[in-house]
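With one protein chain held back, the other chains of the complex are shown just where they sit.
On to subunit A.
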Amino acid sequence: MNKTFENVKAKSTAERNYDAEKDYIIEVRNLNFEYSRSDDSSDEDNTSRAKELSASSKTSKSNLKNINLSIKAGECIILCGKSGCGKSSLIRLFNGMIPSFYEGEISGDLFFEKKRLTEMSMYEIAKGIGTVFQNPRTQFYTVNTTSEIAFGLENMGFDREEIKRRVERTAKDLDIENLMNRSIFELSGGEKQIIAFASIYAMNPDVYLLDEPSANLDFFAINKIKRILKLLKKAGKTIIIAEHRLFYLAEIFDRAIYMKDGEINREYSREDLKNMSKEEHIKTGIRMLDLGKVELENTENLLNKKDMYLTYLSGYYGKRKAIEIDHLKISSGKIYGIIGHNGAGKSTFLSTLSGIIKKSDGYSLIESNVITKRQRLKESYIVMQEVNHQLFMDSVKEEVVASAYKRDKSEEDFKNLMDHLDLTGLEDRHPMTLSGGQKQRVIIASAKYSNKKILLFDEPTSGLDYYHMCKTASLIKELSKEDCYILIVTHDYEFIANVCDSIIRIEKGALKENYELDGNGFDKLKAFFGVA
């Protein structure tokens, strides 16, 4: 079997031959998988809703169809495609979570080093295949970095001395000696993700599976991950990585597998990805490989602007002043991108501006009227990164309508709003059963329904593919036409170029610079992100 890649539907699209003599570390042949569904025979309203909920809690569930894939030892493969295309399912298949953890109907063959992977138990697989997950918050089994790195080794039953030796070596290789023996709750998202890498590295598997490791990370943390990946590649490890953002993998990957509707649709080489047109990016959802090719697309509204002025606005964490903005003018109708290094105080700025922070100081004016912290709280809305924490009600309609700050709105207004945000037909659904993008839109709808004027976004595009990123961008552009103050904390360079009119850079708890995103500003932005 020397065809590494074949697809019944589109056989002609991509066929590459590898050396037939070469051993494949992972081979998948004619594999199909279907998640088992909880049977919905009973039509009682309560139980079906409960089932709907429990089904949705198991994050994404895309079935796999007719997968054929052979991976050589030492290769780095990207699995890409829009959300829900099945790339996570494929990762789950490789690490044994399918069928051990997620049950379902499986057919076809899957080999790892000539052994049937589907017949191995998870701890056997864990010796050869390690997984780094997407969410740095929830992949720590212990609460201390050192014991986290030791965790896998302990499960394998290594001697204490060997565990010590390996943990020390891991810390040295990955240059994380300063992170050892710390509580994981003190670490930033990026540091957590590096510890997650370290805990796998210590077990020294042959294959590394990565499920969107950059989704929750900032640009600088991503660069650290890139360094680790280079190290692994040099050590001859096989790397399989499901990812939307490709720029940091440009020097590392060998080929990219594009998935669609649970099938392998085609394969891209580095050249293919480099020469991809914008339309194709939108169609496939694949992010840019070369960020140097990203162009400015912001279109500022020149409608009747109002200005908001902040003077010496400061926010405290306990007694520590976490942020102070001495002077800043924010105009309605413009979209502001807030950038800065991790821990610079960007999120604190949002909570200070919105008035949810306990202790804050300073003044804010809209036009020439002073607005107090309480008024700001009334006028503002934060769309948080963790959308699930912001949904409280039983149905989309209630979620949108319920608010302590009620304004006069008619049924007609509600309908228009739902239509505007592409939510028509979902009014009676439980918000938790919606997709991530829909949840985000429901939250925005509830903000609009209560006439909020200051709309704040915290990383709205983390983990989004190109298509959905563009959708979020055009939605925010749409919102900016309505006399709102819009500020977005983001690390997403492509998104900033697409949507922001002005950049606010915060460093070390203070305003570092504020510039318009024109030709000059774009150069500054490029320098900040290190884009050539």
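Observations on the structure shown:
We take it that a contact is a pair of C-beta atoms (placed from the backbone, for glycine too) under 8 Å apart; a residue touches a chain by one contact, two chains touch by 3 or more; residues count from 1.
Note that contacts and distances are computed from a predicted model.
Comparing "Energy-coupling factor transport system permease protein", "Lipoprotein", "4Fe-4S dicluster domain-containing protein" or "Nitric-oxide reductase" against the UniProt entry of the hidden chain yields the protein name "Energy-coupling factor transport system permease protein".
Summary of contacts with the chain left out: across A:M97, A:I252 or A:L365, the touching residue is A:M97. Screening A:N155, A:N223 or A:T299 against the full complex identifies A:N155 as the residue touching the chain left out. Across A:L31, A:A171 or A:M203, the residue that sits in touch with the chain not pictured is A:M203.
Remark: the residues of subunit A touching the chain excluded from display are 54, 57-59, 95-97, 100-101, 121-123, 125-127, 130-131, 133, 135, 137-144, 146-147, 150-160, 163-164, 167, 181, 185, 199-200, 203, 351, 354, 356, 377-378, 380-382, 384, 386, 388-393, 402-405, 432, 446.
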